[in-house]
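Omission of a single protein chain aside, the complex is shown with its protein chains in their original locations.
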Amino acid sequence: MDGLDIEIKEKTIHSVIGPNGAGKTTFFNCITGFYKPEAGEILLENHSLVGLMPDRIVRLGIARTYQNIRLFPDLTAIENVLVGMHAHLKSSYLGIILNTPFVKKEEQEAEAEANRLLKFVNLETKANMLSKHLPYGDQRRLEIARALATRPKLLCLDEPTAGMNSGETQAMCDFIQSLRDDLGITIMLIEHQMRVVMGISEIITVLDYGKKLAEGTPDEIKRNPKVIEAYLGQGSAAQAH
Amino acid sequence: MEQIRAIWRYGIKVGIIGGIVLILTALIGMIEVFTQRQIIADVVSMGHALYLAAGLFICYLAAERTTPAKPLWIISNSMFAGLTTAFFLVLLIILGRHVNLRLMFINASDLLLNNLLTFGVQGNDGLRLLLIAGMGVGLFTGLFYLLPKFLRTVILWSLAGSAFAGVLQELIRPILANNFPDVISEWLLTSDGLTLKGALSIFIFIALIVISWSIKGGGIRQGWQGLPKKQQSTWRTIGTIILLAVILIAPWRLGLFMSEVMTIVGLYVLLGLGLNIVVGYAGLLDLGYVAFFAIGAYVTALITSPEIMNLNWSFWSAIPFAIFFGILAGVLLGVPVLKMRGDYLAIATMGFGEIIRLLVLSDALRPFLGGSQGIGQIAKPQVLGFVFKGPQEIYYLIVAGCMLVIFVSWRLKDSRIGRAWKAMREDEDVAQAMGINLVSNKLLAFGTGAGFAALSGVIFGSKIGSIYPHSFNIMVSINIVCLIIFGGIGSIPGVIVGAAALIGLPELLREFAEYRFLVYGIALVVMMLIRPEGLWPEEAHKRELHEDKTNEATG
Amino acid sequence: MKRSLFLFVGLFMFLAASIVFAAPPTDPLGVVTIKPGEPIHIAYWFVTAGSDSTLGIDTKRGVEIAIDDIKNNLLGHKIKFDGQDSGCNAEGGQAAATKLASDPTIVAAVGSNCSSEAKPGAPILWNAGIATVSPSNTAPYLTDPKRGPTYDGYLRTAHNDKVQGAVAADFAFKSLKVKKAATIHDGSVYAEQLANVFAETFKKNGGTIVAQEAVAPTDTDMKPVLTKIVTAKPEFIYYPIFVAAAGHITRQVKEVSGFEKVALMSADGAFSVDFYKAAGESAVGMYHSSPDFEAFGKVYEDFIQKHIKKYGEKTLAPFHAHAYDAANLIFKAIEKVAKQEKDGTLYIGRKALRDALYATKNMKGITGSINCNQYGDCADPRIAVYKTSPENVKTLVMPKKSFWKPY
Partner (left out) sequence: MPTKFQRWKERITATDIVMWFIGFALLVFIILGSILTLRAGRYTPVQWFDFVIYGLAQGSIYALVAMGYTLVYGVLRMINFAHSEVFMSGPFTAYYVAAYFYRSSLLESHPVICLIIVFIVSMTISTLIAFLLERIAYRPLRNAPRLIPLITAIGASFTLMYLFRGLYGTGFQAYPVWEIFSGKWALFKGLEIGKIQVFVIFAAALVMVALYLFIQRTRIGKAVRSVSEDKEAASLMGVDIDKTISVTFIIGGAAAGAAGVLYALVFKQVFFMMGFIPGIKAFTAAVLGGIGNIPGAMLGGLLLGLLESIGPALFLDGFNIAAPYQLKDAIAFLVLVLVLIFRPTGLLGERLAVKKA
């Protein structure tokens, strides 16, 4: 990636699109601290994120999901969500062993909140199922619930509708919008399906080979000649193979 | 035609495998050594029982695999399996007559080949008898297989139970002598093996239990579920109290040796629960876990023994020091391996274990740690003049330790920290992306595990009285890893069951020396193949299974 | 009805017995009663599994041959010989001893193999009144005057390291007249002790120890450590370790330049035909300290023949002969103290048996003349030094004549 400059405004739904290998996921990995950019700066509300460990970044308010769902397969649904709340719980080691009133109260509250989140993603009946046994769509939503449990300011969704049929996709779009509307979370979205992107985003950034190709509202992007070329170019490249 | 092919596929092929297995069993000397020991006095020796059981098992496999399961096919396949197996043994015997097999296979003695394998009949008559016996066993097994499943289960359980009683006779004897009038012991046992009537009564006794359980068992279970919640919990409390009482009086009822075994199992439960936190919860494969055990034991030795440091403090004062140093070592050794994963971690930790052992063994540190002569005269625990001397007293100390550690593990398991560990186990990267600080949580896991091991080491050192570096070799670490997976990884009762199975049983079977390691190895392989989740898997799986069932019931 | 009959018969027999012997057999530690047809139970606690199992199996076979030699008949009773694996570590010794201690039929025990087993194990056995004779423990501590009363039931037919190490040092200094020696041990209780005793005595004699090294019993490549030793220029290397590692060292000494003239010496732990197999021709000219069995050579050869016939292989480790002697020591003591009824019932007093064991004097064993002192050291203290000739290696026969004797 090279010379990328993206600004994400609060409480927007901001999509990042681009052909395969354009560096979208790499961009996510940089934001969430898995990769360290060689140069440059990532700021969250003026706080530099470069070089911080991923767990610190989560605490600062960025959460993510994964393109190829990465839940904790042998934990139950509710445990997955509770793990997401880890950073905001304060039970100490000794407190846990002695089961102090504080720990008890905190656990109860955490469980209540986890159940609330599960309800929010319509999984309240499946709280005790191992996440690896959940159907695909449920797993996607559970992953989002887990990300929400970290109480993020910015939520990065990596292809949330991958592998879904149109009905499911629509439901997911509505759900994403409700996240922003109801919870007031800023959302950054990587997406492949143009229909989804155009439908829900307020701002779109187009990446190609790690560079920013264009940025703007969906309408602007649709008309941008560079974007059209990049996508056609990719298509013709594919034919050449 | 079809039937001939089936005979080849299910009968002869199984028979070939069976033949090879039986030849190996004979050549490693198991049959010969075990014939010296009687299961039923003057009727069946253990060697013969093993020999027959192997034959029966092979034929049973052949019968079970047969498709389609027509009675005639089953019997013919089973007979052919038996015949083929016998044929292989005949080949071995003939070979043994022409070549001195003993130049290579030291257990291929004349006695084995020309007497034991042919049921005491020598010469070519013996070979004929062997072939006939093979077919006979096959026929018997085939017919047995055709019995209704219920009957088969009952007979198998009862047979297994009687055989088990025969194998463990040395243990049963003192227990009977301790708790029951001599009549029972005389009825069941002779000085060498069960009596025939004793074996029969055990057989009938188990058969009755199995039958009554299968008739009434379902009803009892339903009745239990039908009980109101409150009543259930009262019964549970009563059950717990009975269990506690049994645990408390056990050493005095079961005698010296069983207490010793229970203390050893208890030490491994402590170790297993500690490693369960590191491997089972946090998913960090630690093959050098014995290091912390050694540290616990050596700190105790240094503090309480008049040798070397000559501090002569009491056992109790050693506990906090040992645990402190154990945890410290756990954290310090944890730091360098923080970034390693999977098998790199395993080998690095194994290296630590070896380094600690080599250091305590070394001449260089001999003035401080005793070298190969170890440290002796470690203090026994004392309370108000009461000395925890033998295994029957130390047992209570270990039970107390186990309870403490079980309690801590159980509290941690479903807490914030336990969840963080499990998340790390499942996927380290994602766990970090969910706000879990890998460094502190890994170190917490290492430290907790090391603390438990150090506690185990304290009791171990005091129990043995003198410690040597030899006791802390890598096999201990490997054993602990095996037992927690054998029992069910991440599961607290699993650790206890695993320790009982993998430490307790070999301990009980000490007199079988080498063969117990062979059996240990086979048991590990077979267990992982047929039941990889372990004997008593983690609750989450069961909880879910249970829920699946209720869902089905309602839906 | 039946019961009272038994009682009556029992009473009668008791009376009969008290007429035969002036007093009924009593013993402060209890009496083992062996009814007619029942065997005399003698148990072993040897290391029969794992990496040190050659030691245990070797000694176990020694006892088995001793039983064969008395035709499995002691005072008209068979001998039941079984036992426990003691693992060659302290915890194994403790567990095995506990299992033996919980079996009241056991009259006496043979074991342990490793000194680390005996340290926790012997007191447990003695607490149950079982005397034990070890064929292979050599650590001085076990028969030290300060060992305490908990070890009262412990004896051994293996020699104390103190004797053997000193003989080796005297031999090196006085006979070979070397002034600079090096020692190698393998981290076992046995070898380390011997090496230390050797070093102390050698220094006391006026020599210098130029290097004290250690290897692991599982090591195979000894050339680096030998190269290190060669820089200290010793004239004599003493490595009282076991066959496998001693074989490696002996072979590899010749491959390290600078050791052309060094004299090599090992102890009874590596004095066996197996060692010749392991070391090959490099063993020629090397010295071993070992019990002086010149007078008993024939018996020992018979023993070896029986062993090969029975087990299909040669002896595995150096202590089978000690085990044979240990077994005979027990048999003799039982014969001495057992009180026998006319019908064959035996009474063996535990304390009496122990005292009889300790009182053994001038018993002819295959390791020499067995004399037990008040602390349980029974081995013939006469240690001789043997030198290996080319014939020994070629024909795989142990040297018959000793090379040097300290007395």
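Just so it is clear, A, B and C label the chains in written order, and each chain counts residues from 1 on its own.
Throughout what follows, a contact is a pair of C-beta atoms (placed from the backbone, for glycine too) under 8 Å apart; a residue touches a chain by one contact, two chains touch by 3 or more.
All values reported here derive from a predicted model rather than from experimental measurement.
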Touching the absent chain when the full complex is considered, from B:322, B:361 or B:375: B:361
Listed residues C:87, C:121, C:247 or C:406, member touching the removed chain: C:247
Options B:72, B:183 or B:529, residue touching the unrepresented chain: B:529
Residue touching the undisplayed chain, where the options are C:256, C:321 or C:379: C:256
Interface with the unshown chain - residue positions in chain C: 51, 53-54, 57, 187, 212-216, 218, 220-221, 223-225, 227-228, 230-231, 243-244, 247-248, 251, 255-257, 274, 277-278, 280-281, 313-314, 316
Interface residues of chain B (partner: the chain not displayed): 24, 27-30, 103-107, 279, 285, 332, 335-344, 346-348, 350-352, 354-355, 358-359, 361-364, 366, 439, 443, 474, 478, 481-482, 485-486, 489, 514-515, 517-518, 520-525, 527-529, 532
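The definition used in the following text is that only the chains that are shown with their structure count from here on.
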Shared chain contacts [chain A and chain B, defined touch]: none
Centroid-based (C-alpha) most distant chain relative to chain A: C
Innermost chain, taking as reference the mean of every protein Cα atom displayed: B
Whole-Å gap between the CA centroids of chain A and chain B: 47
Between chain B and chain C, centroid-to-centroid distance (C-alpha), Å: 33
Junction residues of chain C - those touching two or more other chains: none
Residues of chain A that touch chain B when the two form their complex: 32-34, 53-55, 58-59, 63-64, 66, 70-76, 79, 82-84, 86-89, 91, 93, 96-97, 99, 103, 106-107, 110, 128-130, 133, 146, 150
Chain B to chain C touching residues, read off their complex: 102, 106-109, 170, 173-174, 191-192, 255-257, 260-261, 264, 361-363, 371-374, 376, 390-391, 460, 463-471, 507, 510-511, 513-514, 516-517
Chain B partner contacts - residues on chain C that touch it in the complex: 38-39, 48-50, 53, 56, 80, 82-85, 88-91, 94-96, 98-99, 101-103, 105, 116, 119-120, 124, 127, 139, 141, 185, 187-189, 192-193, 212, 214, 311-313
